[in-house]
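For reference, the structure I am asking about is given below.
One chain of protein is taken out of this complex; the other chains stay put.
Showing subunit A:
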Amino acid sequence: MVAETPMPTEERIWQLLDDVFDPEVPVLSILDLGIVRGVQVQGQQVTVTITPTYSGCPAMNTIATDIRLRLLAEGITQVTINNQLRPAWTTDWMTAAGREKLEAYGIAAPINGTATGHVLNLFGQDTAVRCPLCKSEHTHLVSQFGSTACKASYQCDDCLEPFDYFKCH
């Protein structure tokens, strides 16, 4: 005899999703990251719509598995995960709490409104990115491409520490 599981509410699902973390930046929940685009509950069926940060983000399958496991732990077994490409994810969707956690973790947070429009400004001066360690804004870009698809490499000119910048999209 199996006890009947109570119907999950959308609010409850959102709470549970805040326990699912980005495997590559494990201090950020997927809500902090702004990649959950919607939750739908119909009876026992739960649909979660997520969007990739980058087309080739290798974390998407892991995130989908982690969502399923977190919901399964609450007895929710009927889960569909949709991958929505449009509108394309932007760093502007990252929450304020997420930005603080990111900086505390040693990664400079994206600066709003500096996304793609400026990208073709060749050798252009970048917006001042603050060093997450010594907080100096005296830093320089080393490469637009960093340790993962979503980051650029920077170096601080004061404390000389190299650091990652969660680049704008």
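In the analysis below, a residue touches a chain if its C-beta (ideal position, glycine included) is under 8 Å from a C-beta of that chain, and two chains touch if they have at least 3 such contacts; residues count from 1.
Methods note: contacts and distances are computed from a predicted model.
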item	value
Absent chain [UniProt protein name; select from "ABC transporter permease subunit", "(2Fe-2S)-binding protein", "Phenylacetate-CoA oxygenase subunit PaaI" or "NADH-quinone oxidoreductase subunit H"]	"Phenylacetate-CoA oxygenase subunit PaaI"
Selected from A:T65, A:Q78, A:N112 or A:T127 as touching the chain missing from the view	A:T65
Residue among A:G34, A:P52 or A:P110 that touches the chain left out of view	A:P52
Touching residues (missing chain, whole complex) on subunit A	49-50, 52, 54-58, 60-61, 64-65, 80-89, 115-116, 119-120, 122-123, 142-147, 149, 153, 167, 169
